[in-house]
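Here the complex is missing one protein chain, while the rest keep their positions.
Showing chain A:
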């Protein structure tokens, strides 16, 4: 699903030469995220804060990772760097084979547009802008035009079960619905990675469950997902569990294999989510979302 034309196009426009920098050889696809010896220092001298102190992390395509840590553990810094919003002080970061450290600001914005879908704790939908227009925003900046843009935005909204809320403004939607619009926006450009920062932090239990189930299903469809959270029960949705303490990874545990379904997808879904199965069934790989 995500292996569509936009990805190589983005590479040729955005990356300065990622193909020959790929560590694993040409035949094998590069990891979605490959981080080695990453450090991040804010400030200089005595005032320096070491947010990350040498992090190594490899996330293959199709993985579903929960990054946990208390506040001050460096998980926000981690999120910003993985999301290409910030650059590391030392170390390397390759996103889908592209060496992010070598990109300038314009190329970074292109990478953010094509390779990453953000889901924020506070939804971050544009106010006074309909759900549809919010979802089509990454496509607008990605240069997708007219009917193609409309089709893809509507398909993304359908995938999150909001086909009947297309023209609603954010303040006419519940928190859970707003977050689902944000998820639709995150996946509309078929990114290599969906990056969610405390996606359920502002939601009640039921809405949290809705959104996490949505992530489960997206992962089952082949999406690579990274969720940053401090809640254990949210982390249990993931296939893999990474814990950060004081800027270092202290625990990296795999809960289920990369190739399989996410652990929570199965019995629970049929109980709690009878309605949402229909759009899932219609949007199997190849529908172009």
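To be clear about the criterion, contacts are C-beta pairs under 8 Å (C-beta built on N, C-alpha and C of every residue); 3 or more make two chains touch, one makes a residue touch a chain; residues count from 1.
Throughout what follows, contacts and distances are computed from a predicted model.
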Identity of the absent chain, which is to be given by its UniProt protein name, from "ABC transporter permease", "Formate dehydrogenase H", "3-oxoadipate CoA-transferase, beta subunit" or "Cell division topological specificity factor": "ABC transporter permease"
Of A:114, A:165, A:180 or A:243, the residue in touch with the unshown chain: A:114
For chain A, the residues touching the chain missing from this view: 80, 83, 85-86, 105-106, 109-114, 118, 120, 124-129, 137-138, 140-143, 185, 189
